[in-house]
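Moving on, here comes subunit A:
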Amino acid sequence: MHKINSEFSEKIKQYGAFDINACYNCGNCTAICPLSTEDNSFPRKMIRATILGLEDKINSSMDPWLCYYCGECSDTCPRDADPGGLMMALRRYQIRKFSLGKVADIFYNGFSSVFAWIILTLLAIGGIYIFGNYPDMEKINPLSMISLDTLHDGGIIAFIFLILLAFFQIYVMMKSVNGFKKKSFKFSESVKGFFDVLFKEVLAQKKFSECEDKSRYIAHLSLVWGFIGLFIATITVMMIDLFISTQSTLKIIPKIIGIVSGLPAIYGSVYFLYKRGKQKDNYSKYSHHTDWIFIILIFLAILSGYALDICRWSLFFKGYYVSFALHLIIVFELIITLPFTKFSHLMYRPVALWLAELKNKE
Partner candidate 1 sequence: MTEKREGEFSPKILVFSTNSISDPGIDLAGLLKMHYPPSAYTVSLPCSSGINPDWIIYAFKKGFDGVFIAADGTDCPYRDDCSELTAKIVQEAQTKAQDIGINPARIKMAAICSVCAEPFVNHMKKFSEALIKMGSIKNESGGKDVSS
Partner candidate 2 sequence: MSWDQEKTLKYIKNKMKVSEKKVEETRKFMKIRKSIAKALSTGPKTIPQIAEIMNLPLSDVTYNVMTCRKYGYIEETGEVSDDDYYFYELKGRK
Partner candidate 3 sequence: MFHLEYDVMVVGGGIAGQETSLNLANMGFKVILIEKEPSIGGKMILLSKVFPTLDCASCIATPKMSETMRHENIEVLSYSEVSSIERIDKKFKVKILKKPKFVREDLCTGCQECEANCPVNVEDQFNFGLVGRRAVYIPYSTAIPKTAVIDIDNCILCGACERVCPANAIDFTQEPEYYTLKVKSVVLATGFNLFPARKKPQYGFGMYPNVMDAMEMDRLLSPTRPYNAVIRPLDGKIPENIAYILCTGSRDVSVGNPICSQICCMYSIKQAQLLMGALPLADITIYYIDIRAFGKGFEEFYQQAKDMGVQFIKGKVAKIEEIKESGNLKVRYEDIEGSGGVKEMEHDLVVLSVGMLSNPQITSSFKTEELELDEYFYVKQTDPLINPAKTNLKGIFAAGTATGPKDIPDSILSAGAASAEVAAYIRSLK
């Protein structure tokens, strides 16, 4: 027995999906969706749940994470109800819903998010100011600005914080989507499913590739691979610093990885920035401010990374340290807000895919 809550769809409209009420339940969106399957079909069921305000159904659904917003559903919707837009809106809704202590609310409210980002930035600057030193202006040595130990400790603290939060929020999500109820999963299947998702979806982005518009898939894949590369490069540099020597020539390897991975990442982020700016395709017609902040941060993170290297080569020391500080601030913000912003799809989506995989196995 469900009761109707017609306020709910109004609430969802804060996150986009303004036209969803126009839906007349023809099922075209579900049927055109290349990712929708017989056992796991969306988005119409989500539309229905939203219009009727069946929050349980929405809270317990993984569907928002399985959608890549190819936009075909919205392109062909006979009522112009933008079903894809709803899936995005529901994602935003769920990020809030699953976040610890509703912290994500801060970032999803236009008003409070301004303060949050300012405070975070100030915090980062303050951190550098407190824990850092005045850098060595004679040569380029990032560690002269902020010590290896500080970085190391900060990094570890951030990672522990992140991992705890991630586990907690994934736990919240799985509980919410009834992921734990099905005790019938076999352990071996779970593991296999995990690797399937890791290789097929995280690394190859197979589902994304099923969208009609392949350019988005390529851009996203570039971004993912670029990011993984950059991440590896950063970690490796720190590892070499920590365990070998800050002067080790080995550092050339992560440097090259970094420069090479930066390129696809730049391509990907520019692509999305451009598309969102142009607002032509359905998925880019409407951008929530959180979408903008996320993509801009990513872009700035990579850009500041490149600026670092450019300054280093051009021996523009001041520029180097400023970029370094900027890079640190942005990376800090990205990492620290990961569980509460759009970035969190990095953790939710693989889990959702994994759960969906296991569900299909039943």
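What we mean here is this: contacts are C-beta pairs under 8 Å (C-beta built on N, C-alpha and C of every residue); 3 or more make two chains touch, one makes a residue touch a chain; residues count from 1.
A word on the picks: all candidates are chains of the complex that A comes from, given by their letters.
Keep in mind that this is a model prediction, so the values were computed, not measured.
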item: Touching candidate - 1, 2 or 3 - for subunit A as found in this complex; value: 3
item: Complex interface listing, subunit A residues touching candidate 3; value: 24-33, 36-41, 44-45, 75-80
